[in-house]
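Only one protein chain is missing; all other protein chains are in place.
Which chain is which? They are A and B, in the order written, and residues in each are numbered from 1.
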Amino acid sequence: MSAAPGEYGEIFDRGYRHYDGPRLGQAQAIWALARYSMARALGMRRPWTAKIIPMLLYAAVAIPVLIAIGIRAFFPAFVFLRYPEFFGAIFLLVGIFVALIAPEMMSSDRHDRLLPLYFSRPIGRTSYVLAKLLATGLLTLSMSLLPAVVLWLGNGFLAPEPLPALQAGLGDLGRIVVAGTMIAFYLGAIGLLISSFTGRKSVAVGVIILGFVLSESLSVAILQAFRDRPDLARWSMVVSPSRTIATMVGQLFGEPDLGSDVPLNVALGVMAAVIAICCGVMFAWYQRRD
Amino acid sequence: MAALWRLLPVTTLTVRQFTGGRTARLVFVLSLIPALFAAIYVARPWDVTPNAFATDLFRELIAPTLLPIVVLLPATAAFGNELEDGTLPYLLMKPVSRLRLVLGKYAAVLIVTVPALLAGLVVTTAIVAQGPEARDLGRVLVAMAGASAAAAVLLGAVFLLVSLIVPRALLAGMIYIFAWESLLGRFLPGVQAISSREYALRVFDGILDDEFSSASNAALTMLVVAAVCLLLAVWRLRNVQVD
Partner (left out) sequence: MTETLSVNVNQAGNGLAPSELPGLPPGAEAVIALRGVAKWYGDVVAVSDLTFGIGTGVTALLGPNGAGKSTILNLVSGLIRPSSGTIQVLDRAVPGDTRVYRDLGLAGEQEQLYGSLTGREFVRLNAILQKTANPDAAVERTIDLVDMSDAADRHLGGYSKGMRQRIKVAAALVHDPRVLLLDEPLNGTDPVQRASLIALIRRLGEEGKTVVVSSHVLSEVERFARNVLVIVNGKLAAAGDFRTIRERMDERDHIVRIRCDNPRRLAAALVVEPVTTSIKVEDSRLIAETSDVRQFGRLVPELARQEGIRLFEMQPVDESLASVFSYLVGS
C-alpha cells in the first residue's frame, strides 16, 4: 500500500522488465530445446517410474560390455565380443530405446498442445525438428556409441602394451564412431518421424517397435522371393533398418556376410537418404501445423 | 446407435475413442500385414508348400510379433487414454460398479481386435490359396483363428490390468513380449510356461494336429488367467487414486 501524497492512480512498471542484453541466435535455441528434450526423455524431474526403463536399457547394454572387458582382463587372448557382433546384438535394445525417447519428444508436445507455445517463439519449425533430431541422436549415441567406445578402451588398455595397441586400434575407433553415429541418427530419425504423426505416445511406441521388427521379416520375405535374382534381392535391405545397419557394419568392418552384398558407400548413402527424407517430411508437415 | 449408447455406454465410448484416434485404423492395417507377405510369396513363390508357408507365417511372424502388438495397442489404451487425459473421473464418479467398467472396456478391446484379426487371417489365407498346390488351408485358417482369438482374450485382459498399474504399459508390454519372451524364452525353457505365445501356439498346434484336448487345455488356461486379470483390474480400479 505505498502511496505518495497527491499521486493516486500511478502505474508502476514493476513486473515487466525490459531485456536489453545480448540475444542469442537459432543455434542456441536449438541447443536449448535439445537439452530440455533430452532431460525429459530420460525422465529427469519426474518420479522414479519414468526412469526405470531407460535405466534397464542402459544396464542391458552395459552388461555385455563389462563382461567382455572382464573376460579380456583375465584371458587376454580370448575375444568375447567383437565390434560387429556388438552392433548386431544391440539393435533390439537401441530400437526399444528409440521407441522410448522419440515419442516422449515428439508425441508429448502434440498431446500437451505445446506446439503453439513453441512456434510463437523465435524457434522456427525446421529448427524445432532439427533440435529434436539432435536430441534423439545424441541420446541414442549413449546407447549405440558409448558402450562400444568403452569396449575399445578396455581392449586397448588390457593389451600387453596399451599405447601401441590403442594407436593400432585407431582405425577401429574410427569405424566404431561412424557406425555408432549413423545408427543413432538413422534410427532416431525414423522414430521421430513416426512419433510426429500422433499425439499418443503409446501408439507411436507400438508403431516404432513393430516397424523395426516387421521390416526385418519383410526383407527376409523379399530375399526369399527374389532368391533367384541376387542382384535384386540384395536391395531388400533398404526396407529393413536392422538389415541396413547390419550391411553397413558388415561392410565397415570387413565382414560382408553380415548383411547384404552392397558397397559401404551405398549403405551409408541409404541411411543418409532416409535421415534426409524423414527430416524433409517432418519439415513439410510441421510447416503446415499450427 | 442410440441404443448402443444406452445399453453399453462404456464399450461404445471406448470403441469411439479407438475409431476417433489412430488405434482402430492401426489395428486394422496391422492385421492385414500378413496378407502382404502372402502376396509376396504368391507372386514369387519359394520352396515351401502353401500349407507350410502359412504355418510358418503364423508361427514366426503373426503369433510372436503381430498378434501381441495388435492386442496390446487397444488393451493398454482402453484405460491408458483415460489415465493420460485425466478423464477417468467421468467414469468413476458414477453409480456404476467397477466390474461393469472393466468389462465394458474389455469388450471394446475384443470388439476392435478380434474381427480385424480374423479378417486379416481370412484375406491372408485366401491369397495363400492361390499358391501352387494349395490344400487343406481351411484347417490352418481355423487353427490360426482359434489361437488368435485365445491370445486376444488373454493378452487383452492381462494388459488391461497392467495399464492400470504401470505407466507406459505399452512400452513395458513390448519389452516383455520382445525382449523377454523372445530372447529369454529361447534360453530358459522355464519361461515358456508363462509365455503367452507358448499357449497360443499350443492352441494352434492342437487344432492343426487334431489334438483337441491339448488345444482346449491351453485355451482354458488362457481363459482362466484372463478372468483372474479382469478381477484384479476391478480391485485395482477401486483403489486407484486420480489426481
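Methods note: a contact is a pair of C-beta atoms (placed from the backbone, for glycine too) under 8 Å apart; a residue touches a chain by one contact, two chains touch by 3 or more.
This structure is a prediction, so every number in the text was calculated from the model and none was measured.
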item: Hidden-chain contact residue, picked from the options B:Gln17, B:Ser163 or B:Ser196; value: B:Gln17
item: From B:Pro89, B:Pro115 or B:Gly138, residue that would touch the chain that is not displayed; value: B:Pro89
item: Positions on subunit B where the hidden chain makes contact; value: 5-6, 9-10, 13, 16-17, 19-21, 85-87, 89-98, 239, 241-243
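Throughout what follows, only the chains that are shown with their structure count from here on.
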item: Distance from the mean Cα position of subunit B to that of subunit A, given in whole angstrom; value: 30
item: Subunit B to subunit A touching residues, read off their complex; value: 21-23, 26, 30, 33, 36-37, 40-41, 43-46, 60-61, 65-66, 69, 72-73, 76-77, 80-81, 84, 166-172, 174-175, 178-179, 183
item: Residue ranges of subunit A touching subunit B (in the complex, touch as defined); value: 49-50, 53, 56, 60, 92-93, 96, 99-100, 111, 197-198, 200-203, 205-207, 209-210, 213-214, 217-218, 221-222, 224-227
